[in-house]
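Once you've had a glance at the structure underneath, I'll fire off some questions.
Apart from one protein chain that is not included, each protein chain of the complex appears where it belongs.
Which chain is which? They are A and B, in the order written, and residues in each are numbered from 1.
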Amino acid sequence: MTILSCIADLPLIDHHCHGLIRTDLDRTSFEELLTEADTVSPLGTTLFDSTIGLAVRRWCAPILDLPAHAPAEDYLARRAELGATEVNRRLVATTGATDLLVDSGFRPEQLTTTDELATLTGIRTHEIVRLESLAESVLHDDGDFAMNCAEALAKRNAIGCKSVAAYRVGLRLSGVRPTDAEVRTAVDRWRQSGNPRLADETLHRYLVWLAIENRLPVQFHVGYGDADLDLHECDPLLLTGLLRATEHTGVPIMLLHNYPYQRQAGYLAQVFQHVFVDVGLATHHAGFRGPGLIAELLEIAPFGKVLYSSDSFGLAEHYLLGALLFRRGLSDFLATGITEDALTPEDAGHIARLIGHQNARRLYQFTPGDVLS
Amino acid sequence: MTILSCIADLPLIDHHCHGLIRTDLDRTSFEELLTEADTVSPLGTTLFDSTIGLAVRRWCAPILDLPAHAPAEDYLARRAELGATEVNRRLVATTGATDLLVDSGFRPEQLTTTDELATLTGIRTHEIVRLESLAESVLHDDGDFAMNCAEALAKRNAIGCKSVAAYRVGLRLSGVRPTDAEVRTAVDRWRQSGNPRLADETLHRYLVWLAIENRLPVQFHVGYGDADLDLHECDPLLLTGLLRATEHTGVPIMLLHNYPYQRQAGYLAQVFQHVFVDVGLATHHAGFRGPGLIAELLEIAPFGKVLYSSDSFGLAEHYLLGALLFRRGLSDFLATGITEDALTPEDAGHIARLIGHQNARRLYQFTPGDVLS
Partner (left out) sequence: MTILSCIADLPLIDHHCHGLIRTDLDRTSFEELLTEADTVSPLGTTLFDSTIGLAVRRWCAPILDLPAHAPAEDYLARRAELGATEVNRRLVATTGATDLLVDSGFRPEQLTTTDELATLTGIRTHEIVRLESLAESVLHDDGDFAMNCAEALAKRNAIGCKSVAAYRVGLRLSGVRPTDAEVRTAVDRWRQSGNPRLADETLHRYLVWLAIENRLPVQFHVGYGDADLDLHECDPLLLTGLLRATEHTGVPIMLLHNYPYQRQAGYLAQVFQHVFVDVGLATHHAGFRGPGLIAELLEIAPFGKVLYSSDSFGLAEHYLLGALLFRRGLSDFLATGITEDALTPEDAGHIARLIGHQNARRLYQFTPGDVLS
C-alpha cells in the first residue's frame, strides 16, 4: 500500500492524547500499557499476540534501529537500552503532528506534563481540562462548589474540556441543565459518600454545561476503553437527548473513539450541527485492521465533521501507530475513491486537509497568529 | 468496476420512495435536502463535503451535460439553468425503475403527488399510505376513530402502508393488538393534548394491525433518519415482539433502511417468515461506500427476503444515486461471488431478479395483467 502524497506529509492536529511514561518499562509494564487490558491474563498468551502487538514489531522496531518484525524480546531489550527519553523522542518525531491537545487529568503522577511533553517532542501542546478531575480537585474547598469549579477552570487556560462520564455513569445523560439547587444537593451527596471519585449523573451533566457556558468545546469519551466501563452504556446514541439540548449553543461536542459504534457516531455528526467525531484509539489498537474503521466512520459523517486523534497514553508507540494508521486509513479511503473514479485527486487533498487539521483549527481557539494552511 | 450485465439492465421496483420538489432550489435548499441534516452547520463545511456530495458531482453532473466531478457551484448553476422539471425528468430516467411505490404522506405540499410523479417520469406509481398521516387526517372527524381510519384507508386504493412509529415513539412496540377500548382511550388522550401529530404507542400499534387486517404489507421506517428520531430506539430488533405476534397472519412486514443495523435486519428476515428487508437510503447516502452495505445485509438474509428501495425524497439526485449505487453494490456482491467461485453467473442472474423486482412483485398486489419477468 502506498500512502497518497497528499497524506504522507499532511500536518496533523492530534486533538486528544495524553502524556508519556518517563521511566523504563519491564515486559509486564509494557504489555499493561499496550492494549486496554489492565493486566496480562495468565489464561491467555502475551499481549504481543494481537494486531497492535504485530504493529509495534512491524512499525516501531525500525525506529529503534531493529529490523521490521523484530521479536518482542528484542524490541523490549532495545527499548531499555535506548532509554525512555530517547525512545519517546524518536517515536513521537515520526508523527508529523503540529499540535497536541493533551488531556492531562488521568494518572498525572505517572506521565509527562503537558509542558514536559512539548519540551520532549518539540511539538506545540495545548491543555484540555478533564472535567471530573477538576471537580474532584475542588470538592472539599471552602465556598460554593459550582463557583469553585468555574474559577478553577478559568485558571487553566484550556482550549477544551473532556468528560469521562462514560467511565463513571455511562452516557445516558439528560439534556437538562441542572439547577444550582440540584448541583448543591448532588455535591452534598458526593461529599457524604466519602468517595473521592465523581460518579453522579447530575454533576457530570453540570460540568458539561459549565464547559459549554465557557464556550469551550467538550470532548466525550465514547465507546472502547478499559474494563472499568460498561461498553453498552457508552454507545454515542445515548447522548442524543443532550446533543439535542445543546445544539442551539453552537459549542462543538467532540465524540472520541466511538469504536465499535463508529457508524452511530457518523450519524450524529451528520444530523447535529455541533457534533464532531473521530475513531482514534481503535485505529491503532486494531493494527493493520484499523484503517478500515476510518472508512466506516466516513460512510455518512460529513468530512467537515471529522477530526484526527490518537488517544496516545503512556507509550510513545501509540503516537507513532496512531498517526501512521490514521494516515494509511485515510489514504486507503481516498485512494479507493480515486481508483473507482468517485472523487478526484484534488478532492482527496481537500478532504485530507479538513480531517487532518483544518476542522480542528476551526473549532478549537488556538493562539492567534498560529495559523496552519 | 464493471457492473454485471444481468444487473446493468435489471428492471427495478423501488418499493419505497417519495415525490420530487417541483421548484428550483438555491444552494442552501439543495444542501438541506442532500443528507439527513436539517440545515448546513455553521460549524462544519458545505454538505458537498460528504460521500453523497461527491456522488452527486460524479454521477449526476454528466446527466446535466457537465463533466464528471464538476464543482458544486457549476452543478447548481446548471441545475437552475435547466429547471427543476427537466432535471427531475433526466435524472429519474436513468434509474431503470418500472414501478415506484410512493409514500405521499410526508410534506405533501412541497412535493409532486403520486400521479404527478408518474406523469413526470413515465414510470408506474403505486400508493403507499402513511398510517400516521391517515390517522391525523381523521382525528377530528365525527364518529368512531377506528372506523374512520378503516374507511379512509379503504378509499385510498393503496398497495401497502407505512409506519413512522420510529420517528414518534421508537420501535419498542408491543405485540398485542390493542382493544377497541384502548384505542378509544388513546384517541381521547391525543385529542385532549391538542397536538396534531400522532405519537402514542397504542395508536401506532393499532394502525399496524389495521393494515394487517386489511392484508396490506406494512413498511416500517427503521434506523437512519434525521435528528427527529432517537436512533438507538430504531434498532429493528426492538420490533421482535411485534414480529412474533404478527407472523401467523402471513402479511409481509417490510423493514426499510435499517442502517447501521443492517445485520440485525438480515437476521430478522431469516428467522421470521413474513419479514423482508432493504438497505435503501444508506446505500446512496454513503456514496462510493454504500455498495458495501448491501453485502452486509446479504450475509444471512435469504435472497427471497430482500427488496430494493431508494427512499428518494425531494431531489431527483436521490433517484439516480439510489438505483446506481444499489446496482453497483449488488453487482459487487455477486461478481465477488463469481470470482471466488462461490456462485455461478446463472445464480447471479437469479438472485438479481429476486431482489431487483421478483420479491416485490410477489409480495405487493399490483394490478393483474401487469406482469414482469
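By our rule, a contact is a pair of C-beta atoms (placed from the backbone, for glycine too) under 8 Å apart; a residue touches a chain by one contact, two chains touch by 3 or more.
This structure is a prediction, so every number in the text was calculated from the model and none was measured.
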Could you tell which one of B:Phe272, B:Phe288, B:Phe326 or B:Phe366 touches the chain left off the display? B:Phe272
Which candidate, A:Leu20, A:Leu33 or A:Leu47, sits in contact with the chain we can't see? A:Leu47
Name every residue on chain A in touch with the hidden partner chain. 1, 35-39, 41-47, 49-55, 58, 68-69, 224, 226-227, 230-232, 259-260, 282, 285-290, 293
Please identify, in ascending order, the residues of chain B that touch the omitted chain? 235, 237-238, 240-241, 244, 250, 252, 263-264, 267, 270-274, 276, 295, 298-305, 336-337, 340-344, 347, 350-351, 354, 362-363
